[in-house]
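In this view, the complex is presented without one of its protein chains, the others remaining in place.
Labels for the chains are A and B, by order of writing; each one numbers its residues from 1.
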Amino acid sequence: MLQEKRHFDAPNDPRSGVTSDHVARSGPDLRRVDLNPDFWLPVAWSHQVRRGRPFAARYAGEPLVLIRPETGPLYALEDRCAHRQVPLSKGKIEGETIRCCYHGWAFDRKGSCVTVPYLNKPGNGRGVRAYPCRESGGLVFVFPGNPELAARTPVPQPCQVDNPEFKTRRFDPRVECHYSFMHENLMDMNHQFLHRRQMGQITARFMGQGRGEDFVEARYSFARKGGDQPLAERLLFGKHKDIDVSQQPVDEIVTVRTSYPYQTLQIHDKDGDLVMDLWVAYVPQGQDQLTTQTFGLLSVKRPKWKFLLDLAWPVLGIFTDRIFHEDKEVVEMEQQAWRELGGDHNVEVFPVVRNLRDLLIRSGAPTVRTAL
Amino acid sequence: MLQEKRHFDAPNDPRSGVTSDHVARSGPDLRRVDLNPDFWLPVAWSHQVRRGRPFAARYAGEPLVLIRPETGPLYALEDRCAHRQVPLSKGKIEGETIRCCYHGWAFDRKGSCVTVPYLNKPGNGRGVRAYPCRESGGLVFVFPGNPELAARTPVPQPCQVDNPEFKTRRFDPRVECHYSFMHENLMDMNHQFLHRRQMGQITARFMGQGRGEDFVEARYSFARKGGDQPLAERLLFGKHKDIDVSQQPVDEIVTVRTSYPYQTLQIHDKDGDLVMDLWVAYVPQGQDQLTTQTFGLLSVKRPKWKFLLDLAWPVLGIFTDRIFHEDKEVVEMEQQAWRELGGDHNVEVFPVVRNLRDLLIRSGAPTVRTAL
Partner (left out) sequence: MLQEKRHFDAPNDPRSGVTSDHVARSGPDLRRVDLNPDFWLPVAWSHQVRRGRPFAARYAGEPLVLIRPETGPLYALEDRCAHRQVPLSKGKIEGETIRCCYHGWAFDRKGSCVTVPYLNKPGNGRGVRAYPCRESGGLVFVFPGNPELAARTPVPQPCQVDNPEFKTRRFDPRVECHYSFMHENLMDMNHQFLHRRQMGQITARFMGQGRGEDFVEARYSFARKGGDQPLAERLLFGKHKDIDVSQQPVDEIVTVRTSYPYQTLQIHDKDGDLVMDLWVAYVPQGQDQLTTQTFGLLSVKRPKWKFLLDLAWPVLGIFTDRIFHEDKEVVEMEQQAWRELGGDHNVEVFPVVRNLRDLLIRSGAPTVRTAL
């Protein structure tokens, strides 16, 4: 991340980033661009994979079984027995192996069949695919792409999970849409109108953008036009003053960033200290990549009187859940419109989102699906 | 309607209209003929569209939003924001405009985008489709076809809604079949066998037919073969005597008529006075036009002692609902058979229905869908 080539556009007018032109509808349909599998992607929470209990997960239509054997570290296999393709996750962990529930074939952590109970010799040479597998920040990551690239690809250290100055919340809703809608949703803070019931009359003020080969970021400040500031928002963002947008001194800066394939949202206070840190990965479930499993971590800096945050924590949970529910509804409506129209009709006027769309297209899987 | 070229076939034998020949299975499959959109078609009841509350409707796969703004008359737009295709019906009516729920773009009654909140200039030139829209008889009609034809196409004045001598009932069941099955069902009164549990052993007597460029009609009288006449039927049709069909003096005449794309059923008593008037429109919902939203109005002439009809009204409702439920079941079974067989295998022996099928095919939308 440190060596990335940055070129920030500092707009002379805070709103100059917005134009009325739009990206020509050419090139691949973003909603048909598969996620690039040559990354470490989360498929489960660590606590879900219990010792001795196979756990079924999925990546882009590929069934996976996560196994925490009686001895040794966790491993991940294709969740289909080599014999009759029955899910290994329905089977039984014995020692370091997983035995298929049907005829009892056993496979080791490399996916090799080591026992066919009714054969005279051990194993039969056949096997199932093994996936590189790591744990970080309470998440189980697999590497679904070319395994040779796994070792030199960094495993994410999401958020402030291990930082005692922050309190971290996990969330993992499933959303019925292509992952790209999720990136666009968070990146374009002009959608605060959607959350007007939760957040009142708040307006995002675009402060500039940055981009590089593998990232796009946008910076915002927020101004309240009227109404009271909700308590939970105040805890997340600090207290706002009711002032004119154009003359407002900047308090906090919200930075949304897609560092392909992950996304983060960070809030720094007026002293430049990080006060909120959000990390999200959007993991395609089906082969069509039109269902997305979200894995998210939200870290909030503990105030000086730490019990205040603990007290407010449930309220904060409800607040963020409501916000997320509104986002989920709207991105699923976008996906539904895409289905009905048979393709992407997006008319984008916000350059940051256009840059994001370019990033997602050029970073995606090389082969673009042509059929639905 | 008055200038239509009529040629009535008065059969010498009341049953001569029926032959054992059948329409050759050639030409387009009627169930793949789309309804002609160059007509005023109902998409909602007026009372459903409340002031300040956007209402989502649908015509043949096209989502519509009906808006009764704070000032000015009702209008209809395509229910997709020009920006990201999210339904405008989820948005907020402000003045005469509708604002999208997501990023707050606002559209006027012409469908033009008049505000993008985070742009420096009003609107961005883009817009959504506006549909001509009228209210009549408690229904909201739109013109889904070529808008240039809307002005010279008459808006229906359905039934006896505004006639104080009649009491009118609304109904709007949704039926899982192509609209053509509905037209055929009502037109062919030989299907009284279907309603034998509701109406007893009644037999339709075909009295002749008429047809013109844009209509087909059939006239029937009814004879009861045995059993008691249900009360509700007696109120609808008057009292029948148990007499031989061939010698029976004609009491009431039932006239069923498809005046494309609408359908009516009228009962005139022996003095030629209208005593019952039914008006129905069958509105395709999905793009495949295999789901139909019915909008119907049933006007019954008030007897001299008007309270009698008020008393009988709930019974009449139950009676007609049961009849309709049986019709719904049978047309949905027809549709299901069509799906399984992959096409229309109808073998029609009744010339009126053959003429009706011709009318529906030649009046339908010019392009016939070829795929399911």
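As a working rule, contacts are C-beta pairs under 8 Å (C-beta built on N, C-alpha and C of every residue); 3 or more make two chains touch, one makes a residue touch a chain.
As the structure is a prediction and not an experimental result, all values here were calculated from the model.
A.B. asks: Write down which of B:His191, B:His268 or B:Arg322 is the residue touching the left-out chain.
C.D. replies: B:His191
A.B. asks: Out of B:Asp34, B:Asp79 or B:Glu334, point to the residue that touches the absent chain in the complete complex.
C.D. replies: Here the residue in touch with the unshown chain is B:Glu334.
A.B. asks: Per the definition of touch given earlier, which of A:Val49, A:Val116, A:Val330 or A:Val347 contacts the omitted chain?
C.D. replies: Touches the omitted chain: A:Val116.
A.B. asks: Please output the residues of chain B touching the missing chain, sorted low to high.
C.D. replies: Spelled out for chain B, the touching residues are 13, 15, 18, 20, 188, 190-191, 193-194, 203-204, 206, 330, 333-334, 337-338, 340-341, 345-350.
A.B. asks: May I ask you to list the residues on chain A that touch the chain which is not drawn?
C.D. replies: Considering the whole complex, chain A reaches the absent chain at 61, 63, 80, 82-87, 90, 99, 101-104, 116-121, 124-126, 287.
We adopt the following convention: only the chains that are shown with their structure count from here on.
A.B. asks: If you fit chain A onto chain B using the CA atoms, what's the rotation angle, as a multiple of 5 degrees?
C.D. replies: So the copies are related by a turn of 120 degrees.
A.B. asks: Where the centres are mean C-alpha positions, what is the separation of chain A from chain B, in Å?
C.D. replies: Averaging C-alpha atoms per chain gives centres 49 Å apart.
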